[in-house]
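The other protein chains are all here in position, but one chain of the complex has been omitted.
On to chain A.
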Amino acid sequence: MNCVDFVELVTEFLEGALPEADERRFIEHLAECSGCESYLDQFRQTIATTGELTPDNISPDARQQLLSAFRGWHRQ
């Protein structure tokens, strides 16, 4: 396996979706190539940082409207 192939297989590797033989070659390459070792590590850091995003929330107005809708629905 070379680096060109390695970088395209990272997600499949992380998902455990690589066939056994490919996974073995992936790991062999990883052990020998510091560039790809960094690439994989950076992929993991990217995923972790993406998971820390606190996205925008709905507006306070919309939130209030939904709370009163919930209240109203159960009074019926």
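What we mean here is this: a contact is a pair of C-beta atoms (placed from the backbone, for glycine too) under 8 Å apart; a residue touches a chain by one contact, two chains touch by 3 or more; residues count from 1.
In this section, contacts and distances are computed from a predicted model.
With the options "Acyl-CoA/acyl-ACP dehydrogenase", "Peptidoglycan glycosyltransferase MrdB", "Sigma-70 family RNA polymerase sigma factor" or "Menaquinol:cytochrome c reductase iron-sulfur subunit" in hand, the undepicted chain maps to the protein name "Sigma-70 family RNA polymerase sigma factor" (source: UniProt). Touch with the hidden chain on the side of chain A covers residues 2-5, 7-8, 10-12, 15, 17, 33-36, 38-39, 41-43, 45-59, 62-63, 65-67, 69-71, 73-74.
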